[in-house]
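Sharing a structure with you now.
A single protein chain has been omitted from the complex, and every remaining protein chain is retained in its original position.
So that you can tell them apart, the chains are marked A, B and C in the order they are listed, and the count of residues begins at 1 in each.
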Amino acid sequence: MDFFEITNDPLDVGAIARRVVPANCGATITLDGYVRQFTKGRETLHLVYEAYEPMALKEMEKLIAKARERFEIENVGIVHRLGKLEIGETSVVVTVAAPHRRAAFEACEWLIKELKRTVPIWKKEVYRGGEIWIEGEPAIKN
Amino acid sequence: MDFFEITNDPLDVGAIARRVVPANCGATITLDGYVRQFTKGRETLHLVYEAYEPMALKEMEKLIAKARERFEIENVGIVHRLGKLEIGETSVVVTVAAPHRRAAFEACEWLIKELKRTVPIWKKEVYRGGEIWIEGEPAIKN
Amino acid sequence: MKVQVLFFGATADETGEREIEFSLAENTNANQAFAEIVEKFPRLKNHKLLFAVNQEYASGGEIVKGGDELAVFTAVSGG
Partner (left out) sequence: MKVQVLFFGATADETGEREIEFSLAENTNANQAFAEIVEKFPRLKNHKLLFAVNQEYASGGEIVKGGDELAVFTAVSGG
């Protein structure tokens, strides 16, 4: 029941989260990541996301497998959007259902941290007066 | 921009979470609590929630104030549903937006733990062959 | 003096009441008031109870006043 997807379409966070609900769980923890308007005082106009799609999907699948080894979780869903996103639009949803909510919180937080570190997706920030591809921390060892 | 509500109507988790989104945040963490079908092997048919409404709202307000002291968070929303809930229906939503997602995860987890301990709401579990008011841990000092 | 006493969930089932008027002597504190309520509804002793005065958890020493809203309920189980 896990899923990991990349799409150009708007994300319905509530509907995505509902896809992980199993019969023996009582809570789902969901991260809704969206385009923030202000970052350190600079105003973003919009973002453009791009992915190395087949590798990104493989990395998401690996992340979910690792999360299952680390945490007692039932179902995981990850969906990332690509293309041009306006302020406030959802770029990523990570949703986790677990029998105990502690594990769901931990797994959700771990998954978004690792996704930002390992999944080959990039964002270009378009601000008033310019644009720049954001480069993350080069934490992956070559 | 915080809110805390009690309602008899179905909860739209995605819409509730969207009400806490501020301009300087990039992520919202949401707990969607729903009626689980199986608890320790026993099958639930449905739940009935009841509240001491004015006191429950006061306690929710206090929780949010305490969370703001403890965590660097921007907005909090808590909505609890009352009445008869079928399997899988959402009973409670706790949603937190923060500039840094660590604080949002921590605050969301703390809020649901404290809500379950202090807010005067009770659930009756109706299972095959009987029904029982669930009594929590009597952690509040009289 | 008279106070209102509210029951919820299990305590409403045990007492058969959701709200009653209850008579107390002047200068009764919360501990004494709730002891009297439990004496009147002994089936409440089947439960670990929580008490509130005017929509706040009671610490026990509060002096109850006429017209106050008291509540008797079991440990909460929302969420």
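In this section, contacts are C-beta pairs under 8 Å (C-beta built on N, C-alpha and C of every residue); 3 or more make two chains touch, one makes a residue touch a chain.
What you are looking at is a predicted structure, and each value in this text was computed from that prediction instead of being measured.
Student: When the whole complex is taken into account, which chains on show are touched by the absent chain?
Tutor: A
Student: List the chain A residues touching the unshown chain?
Tutor: Per the touch rule, chain A residues meeting the hidden chain are 33, 49-52, 54-56, 58, 80, 91-92, 112, 115-124, 133-142.
Basically, only the chains that are shown with their structure count from here on.
Student: Between chain B and chain C, what distance separates the C-alpha centroids? Give it in angstrom.
Tutor: The computed centroid separation for chain B versus chain C comes out at 25 Å.
Student: From the mean C-alpha coordinate of chain A to that of chain C, what's the distance rounded to whole Å?
Tutor: Roughly 49 Å, centre to centre.
Student: Quick check: what residues of chain B touch more than one other chain, meaning two or more?
Tutor: Those would be 33, 112.
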